[in-house]
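This is the structure, below, for whatever I ask next.
What you see is the complex with one protein chain gone and the rest in place.
Think of it as A and B in the order they're written, each chain with its own count starting at 1.
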Amino acid sequence: MAEGEFYRAASPREAAGLLAQHGGAARVLAGGTDLMVAVNKRKFKPQVLIYLGDAGMSGISQEGEALLIGAATPLNEILASPLVADKAPLLATAIKQMASPAIRNAGTIGGNLANASPAADTATPLLVLGASLKLVGANGEREVPLAEFFTGPGQSVLAADEIIAQVKVPAQSAEAKWAYRKVGKRKAQSLSVVSVAIYCPLSGGKVGGAAIALGAVAPTPLLATEAAGLLNGKALDEATIAAAAKAAAEATSPIDDARGTAWYRKRASEAVVKQLLTELAG
Amino acid sequence: MSKVIGQRVTRYDGMAHVTGETKFVDDQVVPGTLTVKALRSPVSKGKIKNLDISAAEKMPGVAGIITAADVPCNAFGLVPDQPVLVNEDIRYRGEAIAAVAAVDEDAAMEALEKIGLDIEEQQAVLDPLEAMKEGAPQVRPEGNLQIWDGHDYRQVNLGDVDKAFEQADEIVESTHLHPSVEHAPMEPICSLAVPHAGPKLTIYTVSQALYFHLGMLCGILQMEPGSVHCKQWKAKTGSSWRHNTGYADLNYVGGTVGGGFGGKNDIMADHVAALLALKTGRPCKWRWTRAEDLLYSTFRGAWHITIKDAVTKQGRIIGRQMTSIRDAGSYASLNPYVVEKHCYLGAGPYFIPNVRVRGYCVYTNKPPASSMRGFGITPAAFATEVQMDQIADRLGMDPWEVRLTNAFRKGEYTPTKRVLGSVAMIEVLQNLAAKAGVELPGHLQAMASTQERG
Partner (left out) sequence: MHTLELTVNGQRHKVEVGLKTTLLEVLRDKLHITSPKVGCNTGDCGTCSVLLDGVLVRSCITNALSVQGKSVTTLEGITEPGDIHPLQKAFHEHYGSQCGFCTPGMILASKALLDVNPSPTRDEVKEALSGNLCRCTGYVKIIDSVLAAADEMKG
């Protein structure tokens, strides 16, 4: 039985270098809450593991008014952070409804994003907050807006030698309202059937720069730009809300799967967007 | 007074549970234990054309492989129709065809991949209503319906239901679909068999039914039923009781179960673990994965229940016809027993003088269904209680009144003509109403089980 190599990367660059060196046989490991499930189910057998827990990729800090979250930061650490509570409460609200305490103690924000599930629960809040990712490769690094990161179910722009090193959440408008709802088959330990995050800056009672994101209703987490666009420059009245909700649902392309039907997801998308906007209207 | 009734009694195994001392089957540590994995059918129905274990047997770490040929008596069950390992005819997707004992999981899984298996797939039937039709694929040689006394249904007949329908003020019909339900105990199916010089074999089991299974295992293994003993394995003290029948071939150890609920009333792993232990001469443990447990362990089978009641304006049910179809899966298991109990209690706790219940036990190409909490009665209760509400709805009556009106009185009898000397349905409902904050009208409050029906 092949033994395989276990590396403890001391930095994101070193981890990327090891990925480049070992090619397809290598995987990065942080909390392991997705990777080890696949290993236990015998979906794949690791040849090389590159551990990120000591790579200086954990922790939350500020850069000016922006929030910087290390990709290997466990979800519960993000949930407990006063910085996040202050600067990105929408993200904390979404994380609180993910999985369960034990999973959140180990699972990381970078792992959730890199897995690129269409239902990734950190994706929808980060999309509406305009987040970007620092990707580190063997020979350089780049910043990619999260809105350009996902390319398909389980697929992203990550090159074979790249890892997500950091998540950057830009400064938020003080006047912004936000809302989040996750629809699942259970209250905890539930993959989303539909999730919706809404970010709604207001100025003089009118919306400006709104964003609506939906999860689990398209091949990737979805920014419904047209729907959000219908809100801009308007007050949150019934007609505006109805139009935006309808447009959001039209932007989705859900499938039938074990958790729900496309039929249900289309309707739930419209209903939840409408509910949340109505709540924001107060 | 009583030392127990009305007193708080702590569990004898409580302390062992909260300290982690309680040992379940998987917690038994026996040095040299081999890991067992099974090759399962990928199709719902088919014939095995070729099964070749020769390459797998030579894989590193493999201690032994068994197939149907290794089973001394390859048919078991209350109705002994189920093979330990498939002979030739596959009856459900997931049915075990061969089993490997190897030094670890990797070796066992790699060996499974090397087993040569050719199957001629056949048309399967998965829906019980389809299985009842002429020309449906036959799940078993005896046909798709369990036979009782020359009928392909279990029946309970009382009085004259057709006459009741003629006399009725209203006929109320409803159809109920009750899905299959998996017990999903926290402890998955697991079995550890340890061979020794004498007794020949100890099996640590998750069985809820030690005596049922002891007898069945003796049959499978062809061991003398008189020469076995059954040891109740207590959580902490290890104290036990046993039949002293001299030299024992089979030492069957159980009683500490991580949740059963009727889902461990069938032999699922003990026979395979035992056979591999005897073949390899080494301890063999077969621990099912959660996926195997969810997919292939026994479960409460689905029901299709139709009730047709003859009802008077006053809400009295004077006749009931109930037709219940149980999806039994591919083997009898405890399904016939489940159907029988369902039929006896189909009328519910109500006095109905004319009853015709027919229960069909229908076989389909799916894993065998079996017992779960209530043994067939819970789905009957679900259907009959919804029916009571339907009756209330049709007559514009209060649902409490419909139930109280029809509830058993002392001296009345069940559809199987069992005279009831002591009943309390009326008092229970009155009590329940009070607890639920429902004020029953005077005439309902005045009812009593000991009063004759007015």
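Note that in this section contacts are C-beta pairs under 8 Å (C-beta built on N, C-alpha and C of every residue); 3 or more make two chains touch, one makes a residue touch a chain.
Values in this document were obtained by computation on a predicted structure and should not be read as measured data.
Participant: The chain left out here touches which displayed chains?
Facilitator: A, B
Participant: Using the definition of touch stated at the top, determine which of B:D152, B:E187 or B:E427 touches the missing chain.
Facilitator: Once the missing chain is taken into account, the touching residue is B:E187.
Participant: Take the complete complex as the reference. Which residues in chain A touch the chain that isn't displayed?
Facilitator: Against the missing chain, chain A presents residues 1, 3-6, 8, 29, 32-33, 35-37, 39-41, 45-49, 51, 53, 99-103, 105-106, 187-189.
Participant: Give me the chain B residues in contact with the hidden chain, please.
Facilitator: 10-11, 13-20, 22-24, 26-27, 29, 183-188, 235, 257-261, 287, 289-290
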